[in-house]
Every structure is written in C-alpha cells, then in structure tokens.
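Removed from the display is one protein chain of the complex; every other protein chain stays in position.
So, subunit A:
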C-alpha cells in the first residue's frame, strides 16, 4: 500500500468548511484521512509545516492547442505547465484545428490525454460545427463521450436561434454551455478596451458594452430555455451586474474571471507590449473593481486562467498584428495570491474555493475537495514565497505573459495528482 503523509500543514478545504492545522493521509491515490496527528510509519512524509494544503486546483478554461497547433502547446507541455502552476485538472477548449466538434475527436483527445498527461485533462466540445455558429454540433454525442461542457470559445454564438437550440438540446443531457460573450459587430477591428487609454494610444477599442449586450442576451436565452450558461472570462462591470441579477432570479448561470482581468487594467497596454493583448481586453479600474466585488460576493463563481499560449514569432510583432492571449497556468496562483489575497480582497479559503471547489461544482466534477475517498488531487501552497516571473523557466511552450519580470508573493510548491507528486519545490516530476 502506497502511503503519503502531508505533515503539519494548514489544511483548507472550503467544500468541507475545513481550515485547521494537521496532517493529510493519502493511501493508494485517494484521500484516506484529513486532520489530526497521523502516524507516518511506513509512509512517505512531506513536511507541510508553514504551508497550505488545499484540494487540487481546477482550471476550467485553458487552451492546450491539441489537435493542430502543437507548436504552441500540446497535452504534454500544457499539463506540465499546469502541474508547475499548481493545477491538478485542466479543461481544454475546442478552438483547435480542427475544432473539437464531434465525439470521435472527444474520444481521441481523452485517449491522447491518458497517454500524455501529467495532470487530469477534461475536454470541452464545441457548441456548433466548426465553431462557425451556423449548425449545432453533435453535442449529445460529445457529452456522452465524456466532454464536460460545450463552448465556441474564441467566438460568440451570434445567432440567437442557434444558441436557443443549443440550450434546449444540450439541456436534455444536462450540458453546460460556456459562452464567449461579445457582440461581434461592436468589437471588429478593436485591439484593446475602449476608453481613455485607447483614446491616448490611438488603438481602436473594444467597448465594454459589447460584452454587456452579449451577456444580457445569453442570460435571457438561458432563462427562457432553462439551460445552463457559464460566462467565460467576464471582464465588465455591466456583465457582473447582469449575472448578479440573473442569479437572484434563479437563472442557471455561473461565471469565471481570469487572474489578469482581476488584477490588471488597460493601462498595462501603454507601451504597446503585445503581451498585454488579450480578448476580452484588459479593462479600466472601475471594471476591475466590479469584477473583484463580484468574485467576493459569489456572482463570479470561479477563477480560470484562459491559458492561451502562442508561438514566439506570432507575438513578436506590432501590437495590432499580435494574436490575443497569453500563458496563464504558471502565473495564475502567484498573481491571485499577490493581487487578491495579500491585498486583503479575498481570504485564503475564498481563493481556494474559487480555484478548486467552485470550478468542480460548475462542471459537476467529483473533485475540488479533500473528502475521504476522493482522488488524492492536492495543491500545496506557500503563500509567503516571493518569486519573480521568468518565462524562460516556464514549462509551457508559450513564453508570453504580461507578468514577465513581476515580483509575486505566493505560489504552489507541490502538486499531487492521484496521490503522486507531479510537481515538488517548483520542479515538475516526470
């Protein structure tokens, strides 16, 4: 029997409302006991004194680029990045080449993930064929094949009738539709948030109202059909308020925010660094404040990275020609702990809830908690560790990040998947 004892850490498991110092016993890949002083005879011991032992973090929004764009990332590099960043489960979006829009692809990727993965990989299928927004994909077949949700991420399902059909049809299978909410006609040719900074830089803007309109419509369709909607990377105050009101009415809507939208403003774009180009764009302070407030009060359920690696040469161009997105798996925990915990905006249990229990709840995964009998997916944090972001040390193939050179406080120091270390002391194992 393989035994591992995490000794003397602060155990925080929001799903079980646990916050206490003690030991965690892992046997044969599952959580055997949490709390107290556990006899470690015959067990491997990990000294967790001064550290936080949390349920494994789940990133419900990442781009692992398989199939088709393995030069940017693949399951091997992406899951190593996830392990390095403290994530035990990562969900990959279907905007690949080809788009993941049928069960054959879902099955193939699940098999690929079993062969290549270091952490758990979950597959998200497309809502429409080719993510073109014209015809519903075989969403029932994909969900039955193991897809955990459906999304045309990268694009908004612009045709309201198709989204309505998607909610109704996917609803038969309990399917969750993740929306990239953006009214396309208002954002075409826009490169950053529309406001004072875009006025100054001369860059065409993407107005916040484009997201508000799309969220408003999607929420109404979810309400009308009874479908389950999850709003990806919420970035505007208006969207937060629409979701807050919808939740109050009982609409089945959840939402996520990214570490960068929670901590950076559009002022980061001054200097035209393509590393700051992302979709939705970095917004102004009032939006950031609304997002943090929404996270705090539960309107925004969870934190997701929107990890979007690109090849060096794609981002090494003039701002307007650079693709949107950057890597996030290896900076997320440090950014969140620095920007939300050490700043006093969120408590540690709240941070862990947003990174573990909440995404598991949204996706309906048996994960995100240290309850006895659960798979031993664990993230160990050192909230006090100070470090400097250096993309040269990243495991992901995408080296572009707006946090390059930033000093952060707090990081994952160990990642355990199924009772096995996949990262220890910052080094990925295996």
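FYI, a contact is a pair of C-beta atoms (placed from the backbone, for glycine too) under 8 Å apart; a residue touches a chain by one contact, two chains touch by 3 or more; residues count from 1.
What we mean here is this: contacts and distances are computed from a predicted model.
Enquirer: Write down which listed name, "Aspartate carbamoyltransferase", "Chemotaxis protein CheR", "FecR protein" or "ABC transporter permease", is the UniProt protein name of the chain that is not shown.
Expert: "Aspartate carbamoyltransferase"
Enquirer: Given the contact definition stated above, which residue among A:42, A:174 or A:202 touches the chain not shown here?
Expert: Residue touching the chain left out of view: A:202.
Enquirer: One chain is left out of this view; which of A:319, A:341 or A:395 touches it in the full complex?
Expert: A:319
Enquirer: Out of A:13, A:152 or A:194, which residue would touch the omitted chain in the full complex?
Expert: Answer from the full complex: A:194 touches the omitted chain.
Enquirer: Using the document's contact rule, name the residues of subunit A that touch the chain not shown here.
Expert: Touch with the absent chain occurs at residues 191, 194-196, 198-205, 207, 271-272, 313, 316-321.
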